[in-house]
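Heads up, the thing below is written out as structure tokens.
Shown here: the complex without one of its protein chains, the others still in place.
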Amino acid sequence: MKNGIKIVTIGGGSSYTPELIEGFIKRYDELPVSEIWLVDINKGNQKLEIVGNLARRMVEKAGLPIDIHLTLNRREALKDADFVTTQFRVGLLDARAKDERIPLKYDVIGQETNGPGGLFKGLRTIPVILEICRDMEELCPDAWLVNFTNPAGMVTEAVLRYSNIKKVVGLCNVPIGMRMGIAKALGVDPDRVQVDFAGLNHMVFGLDVYVDGKSVKDKVINALGNPENEMTMKNIAGFAWDRDFIKGMGIIPCGYHRYYYKTDEMLAEEKESSATNGTRAEVVQQLEKDLFELYRNPELNVKPTQLEKRGGAYYSEAACSLINSIYNDKRDIQPVNTRNNGAIASIPDESAIEINCVITKEGPRPIAIGDLPVAVRGLVQQIKSFERMAAEAAVTGDYHKALVAMTINPLVPSDTIAKKMLDEMLEAHKEDLPQFFNEVKS
Amino acid sequence: MKNGIKIVTIGGGSSYTPELIEGFIKRYDELPVSEIWLVDINKGNQKLEIVGNLARRMVEKAGLPIDIHLTLNRREALKDADFVTTQFRVGLLDARAKDERIPLKYDVIGQETNGPGGLFKGLRTIPVILEICRDMEELCPDAWLVNFTNPAGMVTEAVLRYSNIKKVVGLCNVPIGMRMGIAKALGVDPDRVQVDFAGLNHMVFGLDVYVDGKSVKDKVINALGNPENEMTMKNIAGFAWDRDFIKGMGIIPCGYHRYYYKTDEMLAEEKESSATNGTRAEVVQQLEKDLFELYRNPELNVKPTQLEKRGGAYYSEAACSLINSIYNDKRDIQPVNTRNNGAIASIPDESAIEINCVITKEGPRPIAIGDLPVAVRGLVQQIKSFERMAAEAAVTGDYHKALVAMTINPLVPSDTIAKKMLDEMLEAHKEDLPQFFNEVKS
Amino acid sequence: MKNGIKIVTIGGGSSYTPELIEGFIKRYDELPVSEIWLVDINKGNQKLEIVGNLARRMVEKAGLPIDIHLTLNRREALKDADFVTTQFRVGLLDARAKDERIPLKYDVIGQETNGPGGLFKGLRTIPVILEICRDMEELCPDAWLVNFTNPAGMVTEAVLRYSNIKKVVGLCNVPIGMRMGIAKALGVDPDRVQVDFAGLNHMVFGLDVYVDGKSVKDKVINALGNPENEMTMKNIAGFAWDRDFIKGMGIIPCGYHRYYYKTDEMLAEEKESSATNGTRAEVVQQLEKDLFELYRNPELNVKPTQLEKRGGAYYSEAACSLINSIYNDKRDIQPVNTRNNGAIASIPDESAIEINCVITKEGPRPIAIGDLPVAVRGLVQQIKSFERMAAEAAVTGDYHKALVAMTINPLVPSDTIAKKMLDEMLEAHKEDLPQFFNEVKS
Partner (left out) sequence: MKNGIKIVTIGGGSSYTPELIEGFIKRYDELPVSEIWLVDINKGNQKLEIVGNLARRMVEKAGLPIDIHLTLNRREALKDADFVTTQFRVGLLDARAKDERIPLKYDVIGQETNGPGGLFKGLRTIPVILEICRDMEELCPDAWLVNFTNPAGMVTEAVLRYSNIKKVVGLCNVPIGMRMGIAKALGVDPDRVQVDFAGLNHMVFGLDVYVDGKSVKDKVINALGNPENEMTMKNIAGFAWDRDFIKGMGIIPCGYHRYYYKTDEMLAEEKESSATNGTRAEVVQQLEKDLFELYRNPELNVKPTQLEKRGGAYYSEAACSLINSIYNDKRDIQPVNTRNNGAIASIPDESAIEINCVITKEGPRPIAIGDLPVAVRGLVQQIKSFERMAAEAAVTGDYHKALVAMTINPLVPSDTIAKKMLDEMLEAHKEDLPQFFNEVKS
């Protein structure tokens, strides 16, 4: 690599950007970033300016020779990049609000990365990510694509199957959040906690947990039944697990598993809270407004603590750690989304999984686990089936594939309701789904 | 084999028995059955006498030297058997009625072989079938076990994993019913129709359909969207499929798939019909009463046509065809439940699947299909996960395993409701589930 | 299909053609062939004329309306074909003689389908078969390719991996010969004998053997140690197996397995017989000369019995049976070379295997066997590795790949000798290997 590392962040106007900047500043000694290109689209220009200027003030305060470039020209930015991170949101939070609202009308969970919402976020996002891949092939073929954009598992699957970019990693803060939550519940320093992660994005399990190398899984399972140790995400309601169920499972679920093992309670809660506080997108819209108000302040030259409420805790941690380990061939263990390669037996080699990997200069190498416990193989496969059908629909714009993806999702109760939601959501997101509307519905 | 074939039918007092007798009579020329032992338990003695005497009159009318033995002594019957067929029902129709009624209280589908009802039928049946296997090992180690008892897939899985009997076949009339339905819908003779069956019991798909060797799959898919061609079972409400969904799937579902792809409609229908006509078990109880009234008639010496309403159409066809093909090494193709052996890629080799097999004297040999279409792999795996956890719970009497089986079933909405149903159903079926009550709940 | 079936035979001037003609005549009632196009190259024109005229006399004698076309124009022939059979030999028997002679100089077995000879036959044949596939895609995309051309396994592998033709079957007379040999050794009618075949071409095993549906494997294994029951091929020296070895294996090897399990004896025999009678190619050259002398006789209008000495016994049987079963959707069981599809666990789904299949109108469907016995998995994999590397070398003309294929062949003792043989054989076959000589050796 040239004189220093060139980072390109697609969706650079995101409110998360200060986290990322902070992460690079913190690691500058071993990870000498020389340029960060924040890329956004026309609509996001104003936010890009605000957050970009904050980034510049942060770098200046740190006294580091990192150039912050702000641009609406993605191709210019990608030229000779070393790492490309993606954190964009096609259709912005308005689209997310629709993903959340419309399903609720049909008594179906409306959520950003699961169910009908996850499907539509995928349908909107995948064509854009594949365009980026095509640009990368041409402009920076040796760069790593580090994707934060949700649904990160489905997006990684799509890149692995439908692009020529093989250097892709999907990132999520769920595993790191679980590790932190477990450490807190056990009252130990997080550095002493190891979790054997395996599964899919937002469907990852802790197969075992160690403190100082000794399994404490049973202790953690007991703690999970305790409503005070919710170990959940900002955007997920934190019902406690039935202790007998988790004991029977013998592994640690992630917060998102509640959508599948507590479907009725989650739906009831969503309906309630959307009626009172608004859906999560609507809450976030307000949070974002407040954040950008803060960011605008020319005196601010560090990441404001209020950002933590936004929900993306540890995202920067995950991304900067990953980039650092790749750059420096650290060979440490991190849970990321990567090509399976036989690491989980019942999933195709070429599919994306989320699993503990050794991070090398050649990218993540998954640690083989044999197979998942019998009890969860089915659900994991079902979500993988859903992700693959959704990715295929996103790429082809095939109405029938989209209907199949919608119907086979475990949160959707019938082909009839699937079709109604599909039709309403296609119409609602029409502008962001050209692949479904360029031709007459077949 | 000795002077003729010895058949033993466990649950011989069943109303289906005349079908079976008719099947053996029809095939006598190539399948020389010399003894049929109808075995039942004390409680079923009266029905055994009625149906046994009808069987004797049928044989006598046919003028064949087949001895019909009636006994309550299973071990005496099994001695030196050539084929053992099982069609018993632990807890009789009363137990089935509970399996149907209790889940409905929790807004969950109550059905004999799916969801909570399927789980409990499995928990009651598996210990008994494994006892029969132990007796067979000792008394007729070379005999074939032909199991009709539902849930036939889960039962076959349990025999394959937890007994030493390797000569086991699980039978279901769903595939043959699909073939007949398709023939009828297309207006062609059933003998001209070939269906590529693959999947699990009550979760079997027609991957392709041929008439005279030419694929007519698209025609059949179109017909499936036509409410007049329901191709369903007597015990399943026949909602038409959404044509776009089936077209997207590109394969032919079976009637039971409605529970998974039309969950809400099926639940609504069940609630409605159980409130008006009673559950299926309650309807069947009346049908059975009427049938046994008929069977009692000493003038009756053929299978009465009223039996067809009972729902088991083609069961005798399936069983007698299978036995005939094994006995005569016919090497024809029949869809049965057998050890996977790699025939379906994403299912363990040692698990039971329902698939087209070549039937040889050494038993069924599955035809390899590579893998199921992506869209259905997930659901199939989920049912297999459920079946395996249920079988493990049945064998161990482990409360936690049973709770996991219940919760991971796709028809159950949460761990909380799963636990409530489990506790109520365990109590309701207490008498037939000694394995869960012999020791203190762990 | 039109008014009748159109068969195209590439390499129609072969001495085997009368067998094929006889097979079609015999089956005319159910397999109404209306045209047979015999295609050959310039060099083979004379033989084509001779054998073509014999074919016409045979058809005339049978009184059947089958048109025999003789042509050097392959594309004209392929137009709208229903079945294309291939039995050509690139470089003719001269090339085979080189394949047999050159390795012997290095103390390595020289054989048509194994070792260095098999490699070079593949290198010469595969580019031609792939050209035929490209023509078929254009001129008869619905036709079946029935390949007899050796090495049939490697050729089928190449078609499956490097062409768009999916309707391909590889054929060999080894399995049928084994069945016949076993029947003879046991003194029973071949129709009563069933063999569970599985493996690769010229590396197929009988996993079990049945007479009237009863296993007689142990009897057959005993017979194999008896030098009078050699069950071998005309072109393979018939050393008896060590009875203890075969008993330990517990399965029936084919004649070609002697090259691998009796390498030293086979080599010694080859050296001896090539020094006295000439190599097999040289013997065959004389046989062919005699045969064509016979064929020339205008009085001859049936297949002469002398053809049987040639070694291709049952090839016609195998080919015509296969075509008949495909055409009539017979769903009988035949051992052929087809896509694995999971039927043998340790071989890739997309590779060619030789295995018992149900023959349907849609082609062969392999019967799943789980996995081969542990003892033979290794050798089978090694031959598959060899076939794949050879096919890759044939397609790419890559010298290094060819060297790897040569070296990893189990009959070749070292990289050094491999290279010497490779270099000498490349030079000797230069004319028939343009892919290796069009560019400078990389």
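Letters A, B and C mark the chains in the order given here, with residues in each chain numbered from 1 onward.
By definition in this document, contacts are C-beta pairs under 8 Å (C-beta built on N, C-alpha and C of every residue); 3 or more make two chains touch, one makes a residue touch a chain.
The shown structure was predicted, so the numbers you read here are calculated from the model rather than taken from an experiment.
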Which shown chains does the chain we cannot see touch? A, C
Given the contact definition stated above, which residue among C:W37, C:F386 or C:F436 touches the chain not shown here? C:F386
Of the residues C:R27, C:K271 or C:K419, which one touches the chain left out of the display? C:K419
With the full complex in mind, choose from A:N53, A:T360 or A:T396 the residue touching the hidden chain. A:T360
Sole residue of C:D191, C:D244 or C:E299 that reaches the chain not shown, by the stated touch rule: C:D244
Out of C:V84, C:C254, C:L307 or C:V376, which is the one that touches the chain we can't see? C:V376
Subunit C residues touching the omitted chain (full complex): 241-242, 244-245, 247-249, 261-265, 346, 374-386, 388-389, 392, 398-404, 407-408, 410, 413-419
Footprint left on subunit A by the chain that the document does not show: 194, 208, 210, 212-215, 328-329, 331-333, 340-345, 349, 358, 360-362, 365-371
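Heads up, the rule we're going with is that only the chains that are shown with their structure count from here on.
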So, in whole Å, the Cα centroid of subunit A is separated from that of subunit B by 44
Would you please write down the residue numbers of subunit B that are in contact with two or more other chains? none
